[in-house]
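Have a look at this one before I ask anything.
Left out: one protein chain. Kept in place: all the others.
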Amino acid sequence: MNDYPQILFKNRRPGATACFAEYAAGGGYQGLRRALQMTPQAVRELVKATGLRGRGGAGFPTGVKWLFFPADQPGEKYLLANGDEMEPGTYKDRQLLLADPHQLVEGMAIAAYAMQIPVGYVFLRYAYEECARKVERAIAEAEAKGYLGRDILGSGFSFELHVHRSAGRYILGEETALINGLEGRRPNPRSKPPFPAQSGLFGKPTNVNNVETFANVPHILSHGAEWYHGLARTPEGAGTMLVGLSGHLARTEVFELPMGIPLREVIEKCGGGVRGGRSFKACLPGGASTPFLTAAQLDTPLDHVHLEQAGSRLGTAGVTVFDETTCMVAATLNLARFFARESCGWCTPCRDGLQVVVWLLEELEAGRGNRDQLAMLGDQVRNIRGRSFCALAEGAMGPVGALLDRFGDELEDHVKMGKCPLK
Amino acid sequence: MSELLPQNQIDEFRARAAAIAHPHELIVDALRAVQSHHGWVPDAGVDLVAELLGVLPVEVEEVATFYDKIFRRPVGRRVIHVCDSICCWAGGGEAIAGHLQEALGIGFGETSADGIFTLLPTCCLGACGDAPAMMVGLTTHGRLTPERIDAILQQEREAFAESKDFHHQDTRTPREP
Partner (left out) sequence: MPTLTIDSREVTVPEGTNVLEAARALDIVIPHFCYHEALGAVGACRLCAMKFIDGPVKGVQMACMVTARDGMVVSTLDPEAVELRSHVIEWLMTNHPHDCPVCDEGGECQLQEMTVAGGHGLRRYRGRKRTYRNQELGPFIVHEMNRCIACYRCVRTYRDYCGGSDFGVFGSRDRVYFGRLRAGRLESPFAGNLVDVCPTGVFTDKTFRFKSRAWDLQEAPSICPHCSLGCATVPGGRFHEVQRVRAGIQREVNGCFVCDRGRFGAGYGNHPERPRQPRVDGQLLAMTPAIEGVRDRLAAIIGEHGPESVALLGSARASLEANALLRAWAEALGTPHLTFEAHAGRDRAARIAAARLGSKACSLADVRRSDLVVLTGVDPLAEGPLLALAVRQAARAGAQVVVIDPRPVQLPCRFTHLPLPAEQLGDALRCLAGETGGGIAAPLQERLTELRAQLAAAQRPVLAGGADLLGSRDVASLFDTAEALTRSEQSFGVMLLLAGPNSYGGALLAGGGPDFEVLLDAIQERRIRALVCLESDPFRESRDPGRARAALGHLDLLVALDATPTLAARHANLFLPTRTCVESEGSFVNNEGRLQAFAKVLDPGLPLRETSPDIHPPREFFTGTPGSEPWPAWRILARLLGRSEELATLRQTIAAADPRFAPLTEIAAESPGIRLTAAATLPPASRPELPHCRPAETLPLLPVPVVAGSGWLAQLAPALAPLRPLPQVLLHPEQAAALGLNDGDHAILTSQLGHCRVLVKVTAAMAPGSVLVPQLLDSALEGLVPGSGPFDCRLVLEVPG
């Protein structure tokens, strides 16, 4: 339907999943062949050169992370694909795996070679049973064809890949919690340092990347760094990204779009504009943990740098749009409830602080709130942001902070009128 | 299903646990296996998992009670998880949840009188593009309307009436929205 370069979605067919033959026909596993002819170091350098940044939310440069990894250290090492995808507004990894799961398998095989890792796990959330089966099938096919397992393509390099089905809870997406989850421990996050690259799964060097991040790697190996970097609209960005549209839009699907594409274009062209002829009020540009953007910011290019300049984050590039009829206090309350419920219970600002935030938003939204509580909401944000053990509570403060900064009047009105001004 | 786990799976878990260095890593798998076979994880299930893997019962319980998709209390044959996160909320999720409660005559956390359905809220199901969404067993249904919901519930009831065996949701192949 669209004229944007399709890399990750080039094999996407409605309701169908690309099997090995289709994938191979489209140049599948050529990247792995290339990689195996290069030195592991060279592969990591190449990925760094592309400027590929993690798609899991933190946006850390993937090549840099791979170069930190103690690839030469002998013994057990682990490679983990993070497919927990529980950030509200984010459903790209699911669509990716349903459309073309071999990209993940090949991407992980390349990463494994680049970091000399013998064992990998694909970590999938409870709700993604269908994806789990697709990935298992892809793994079986790849093994049968010699792209996985012992002595891959006669290179002498071996890599075995397993699927882990989780049992719910957003925090498992946090990489160290995920590692505890895989170990069968309570999935509270671990303190960093030590970073997973030093001591991760079972205390061994471990690299975690998002599903989509891995999916980019085969294409990078096949087409090179310049090509990949060139896919982006802005010099700050690199490659394409999967943008999941949701909320009050005419079309809510996942689109593969060039990095740096302006928000307005995404909403108008791909999303078909705000549903029912209503007007745009705000959006979460990168998932539930990213600060709201307002209509005034619609020209912001969707890449890490520009969104941070706009006071938000690219996160997981899940764009959730709210129309003019939306009460932003209510919307924020919904988000806060999510984070409070998904807290792992380890640290105080998140476990108990978010509960206080929820209570304050409930009071304010219901029109029972007063000025003191408005002020209290402010000091909650000030003291939770950057103070929690992991980034969950930090993320929770994204929208709440933006509510205070950008929709302060709406909050004020709730207090002044003693009710929701939009009801 | 009164039996917690079929013998072949019991043997399999024993063997796998014995073969690996960190049997704890099988706790979630084993809990899920018990749940998909027995419907939920009773105390005896926690003890069984601990025994099969050679870990402490508390260690199993610590994990079991952390995850929201491991049921430590009896549930119906089909657990309905209704998404209450932002996208579904924006898409009228609250009304959908209301309709479900009416249609089933139960509130959240309750099981319908016929013992078939248990209704639970859940965070984002990863079906944000198809909001509002719910998951019945392991099958996600999106773009819900009261009508669709009634139809789905009806299907489930029939499927359940037919199925002589009392196997649980996990054994049915899920459909995508």
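The first chain written gets the first letter, and so on, giving A and B; residue counts start at 1 in each chain.
The rule is short, and it goes like this: a contact is a pair of C-beta atoms (placed from the backbone, for glycine too) under 8 Å apart; a residue touches a chain by one contact, two chains touch by 3 or more.
Just so we're clear, the structure is a prediction, and the values are computed from it rather than from any experiment.
Within the complete assembly, A:356 is the residue of A:38, A:153, A:356 or A:420 that touches the hidden chain.
Interface note for the absent chain: among A:77, A:169 or A:406, the touching residue is A:169. From the options B:56, B:95 or B:113, the residue with contact to the chain not on display is B:56. Listed for subunit B, the residues touching the missing chain in the whole complex are 43, 46, 56-59, 61-62, 65-66. For subunit A, the list of residues touching the undisplayed chain reads 169, 186, 191, 340-349, 351-353, 355-356, 358-359, 362, 372, 376, 379-380, 382-383, 386-389.
Going forward, only the chains that are shown with their structure count from here on.
Taking each chain's centre as the average of its CA atoms, subunit A and subunit B sit 25 Å apart.
Interface residues of subunit A, counted against subunit B in their complex, comprise 15, 85-91, 93-94, 98, 125-130, 133, 164-170, 181-187, 202, 244-248, 252-254, 284, 288, 318, 320, 322, 326, 331, 334-335, 337-338, 341-342, 344. Interface residues of subunit B facing subunit A in the complex, by the touch rule stated above, are 21-29, 31-32, 55, 59, 62-63, 66-70, 81, 84-87, 89-91, 122-131, 135, 138, 140, 170, 173-176.
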